[in-house]
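Only one protein chain is missing from this complex, and each of the others stays in its spot.
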Amino acid sequence: MRGFYIGRFQPYHNGHHRMVEEIADEVDELVLGIGSAGDSHSPRNPFTAGERIMMVTKSVEAFDVTTYAVPIEDLERNSVWVSHVQSMSPAFDVAYSNNPLVIQLFKEAGVEVRQSPMFNRDVLEGTELRDRMIHDEDWRNLVPDPVVDVIEEIGGIERLQRVSQTDANGGRDNVSPS
Amino acid sequence: MRGFYIGRFQPYHNGHHRMVEEIADEVDELVLGIGSAGDSHSPRNPFTAGERIMMVTKSVEAFDVTTYAVPIEDLERNSVWVSHVQSMSPAFDVAYSNNPLVIQLFKEAGVEVRQSPMFNRDVLEGTELRDRMIHDEDWRNLVPDPVVDVIEEIGGIERLQRVSQTDANGGRDNVSPS
Amino acid sequence: MRGFYIGRFQPYHNGHHRMVEEIADEVDELVLGIGSAGDSHSPRNPFTAGERIMMVTKSVEAFDVTTYAVPIEDLERNSVWVSHVQSMSPAFDVAYSNNPLVIQLFKEAGVEVRQSPMFNRDVLEGTELRDRMIHDEDWRNLVPDPVVDVIEEIGGIERLQRVSQTDANGGRDNVSPS
Amino acid sequence: MRGFYIGRFQPYHNGHHRMVEEIADEVDELVLGIGSAGDSHSPRNPFTAGERIMMVTKSVEAFDVTTYAVPIEDLERNSVWVSHVQSMSPAFDVAYSNNPLVIQLFKEAGVEVRQSPMFNRDVLEGTELRDRMIHDEDWRNLVPDPVVDVIEEIGGIERLQRVSQTDANGGRDNVSPS
Amino acid sequence: MRGFYIGRFQPYHNGHHRMVEEIADEVDELVLGIGSAGDSHSPRNPFTAGERIMMVTKSVEAFDVTTYAVPIEDLERNSVWVSHVQSMSPAFDVAYSNNPLVIQLFKEAGVEVRQSPMFNRDVLEGTELRDRMIHDEDWRNLVPDPVVDVIEEIGGIERLQRVSQTDANGGRDNVSPS
Partner (left out) sequence: MRGFYIGRFQPYHNGHHRMVEEIADEVDELVLGIGSAGDSHSPRNPFTAGERIMMVTKSVEAFDVTTYAVPIEDLERNSVWVSHVQSMSPAFDVAYSNNPLVIQLFKEAGVEVRQSPMFNRDVLEGTELRDRMIHDEDWRNLVPDPVVDVIEEIGGIERLQRVSQTDANGGRDNVSPS
């Protein structure tokens, strides 16, 4: 039994970590889909796919389950998103998500979806976490240790703070020069 | 004389239907451009291009005019949009629209554009209609009968309701996992 | 029962026409997918999607079956091609094709595919037909009458002849200036 | 010493002009990157890249420095934006910008960035200028003379006014038909 | 010290396996870039990225080195390819390749590249291997055991044989209907 759990992991934090621990009990192998893989250097998506692969891979080494960290780029078409995921990921039997759009798309494609109240909390924790990073408040105890290492090595706090400056980019995620 | 009338038709409703009836008097043939053809499964664009082709084709059979239902995908470049439309559609002599951007682009390209006060009402009706669907209020009497059939066959109400859940997808139209 | 028959229809010819006639006996409704919809003005794909929609729609009026002519743009990803087709087309129960790649993709997606020896002949006829057009040999008796009208109205023979000139474009399908 | 100064130049105005004058003292040659080059016909980006190339080229003829006006299309990936700019532009030694995202990306790529308080003023002037154009207030004295010529020749004021009409396009920059 | 070794791995075979074993002696961690990640279902690229991730991950478990299997999609721009790779991959100190274009691009970007005579042999083995699969000759002893399992589970031989049929798709890699 292989499961698929998708998140943006911006960054991977203790909420995700607890979810993975939970899911690890239900599956033999787990694919961690790193969503919005092409996005980086924005307030909502500060870290690159490569940086997030490292965060995830180093953190889940703690668990006794075979994992795959697979970057999944956003598409502009919801109608082919499931096929896209299925082609980029090792085959999976069940998907874990609380995102209503993701649930709807998997269901229409006949893929079993499992939800958990923990997911919603995770979303909140991600926003809270990036806010703390921006305002130099404590964030290190909200993420697994390997995530601290990655963020510090790449100068992630300075990056996030700069791209979050007021009117940094006209409210857009990608470069649109003033 | 062939006319071109573009709309998103999310879904095709009685307001569109009256417009088509009106235009049918002025032209020999009518192309119905199904705009934002690549979008689906979002609160603003719940239905796929294929589903909308069925709604439109089945509904306009009632009129005595040759029609073509042609999906038109959005481009990221306004400057080539008219050429794009002209390559995807049978050649047309006049375009019908009240969208100021569409009017400007056709005019710069030397295409005749006809406007009608009915258009604005149509826009309102589309939003009102999707709101009713979301809140399980009566919507069936606002669309032609074949549209009811298509929406019920595909489970369209459930789909629209799910993808419209609060914070379903961070306010984005396409999948961006939480 | 709705069938799906995909071809590039460059142009729609008597071989296609016989196939449609055959399929029309097996289905209630028929979707004619106009493949490589974004391609035009090349030796292999001289006509735009809009021009091909007209050829197909006018020609199949002769048959007593509801038809939909739906442009299908090529994707760069085989793995999502079936989902792409399914989102652009009214829902269908069976696909008709002799293209081995198309057959494989539909089969992996669980869609029934029907083959016919007639298909191969159609491919040959398409190439033969364009060759005749290029060399000003007789081609009119190989296509339904409405197709002759469309091609003559748009100056299709002159277009095909020019874009087929030796080394017209370094052997590429799209503009790559010399 | 070659410098790179990027802006959207919608349109090129006196604030940009003073910046270029300033930079011209520090460099031997100057590349003027015309950002969001693919955007046009929207309230924020009314003019095409070609129109902006003319505005810039005609205006900077006044200065005694070799200049290159180079259109730079937006990418959806911040992580490759610097490479993209470097491939489209003559090689440069220093970049001029006050956009925090642009600064961050250049710095991570090891490119020297120089900032100036004048930049912020420029941004304000661009918005103010387009507002004046929309409301038929005086704008001609805020731009170099050649810019007035270009805008009048292309009917730029009428274009901007039309695409800025309330609800012109559902708040979107590119065509999304109502 | 982290190394980056890129290949298409269509499929991952003993030649790749020996290379990884060799590289594993020189580095602490190894990123295996799965090139042309978006391609599948063609004679040159039969397997999806997800299938190749499984082949690679299961096979390299045998070695005592931390590995990351990272899909890398092709871009249409050589000039931004290195940035693209660097954003999708954990940071690396040295790249392993014998592909002259890859070497040139990494060198221009200042990345150290190491070559090995073994690479050329690998290329030949990949072509030979797919030929054997097509002609039902023995191929199982040319790949690690987990690769046999993956290929058999997905019906990979049948897939490759079908998409390799003469004139399967007009010599094109992606669907272009006949």
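By letter and in written order, the chains are A, B, C, D and E; residue numbering begins at 1 in each of them.
FYI, a residue touches a chain if its C-beta (ideal position, glycine included) is under 8 Å from a C-beta of that chain, and two chains touch if they have at least 3 such contacts.
For clarity, every value in this text was computed on a predicted model and none was experimentally measured.
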Which displayed chains the hidden chain touches across the whole complex: B, C, D, E
Contact with the hidden chain (one of D:A24, D:I53 or D:V147): D:I53
Absent chain, residues of subunit B that touch it: 77, 79-80, 82-84, 86-87
Subunit C residues that touch the omitted chain in the full complex: 38-42, 48, 159, 162-163, 165, 167-170, 173-178
Residues of subunit D in contact with the chain not shown: 37, 40, 48-51, 53-54, 57, 66, 68-71, 73, 86-91, 154
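Assume only the chains that are shown with their structure count from here on.
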Rotation in the CA alignment of subunit A with subunit D, degrees, nearest 5: 120
Same or different residue numbers at the subunit C/subunit E copy interface, by half rule: different
Furthest chain, CA centroid comparison against subunit B: E
Centroid comparison with subunit A (C-alpha atoms), farthest chain: C
Distance from subunit C to subunit A - Cα centre to Cα centre, in angstrom: 42
Multi-partner residues of subunit D (each touching 2 or more other chains): 77, 79
Pairwise touch network: line, ring, star, complete, or other: other
Those chain pairs that satisfy the touch definition: A-B, A-C, A-D, A-E, B-C, B-D, C-E, D-E
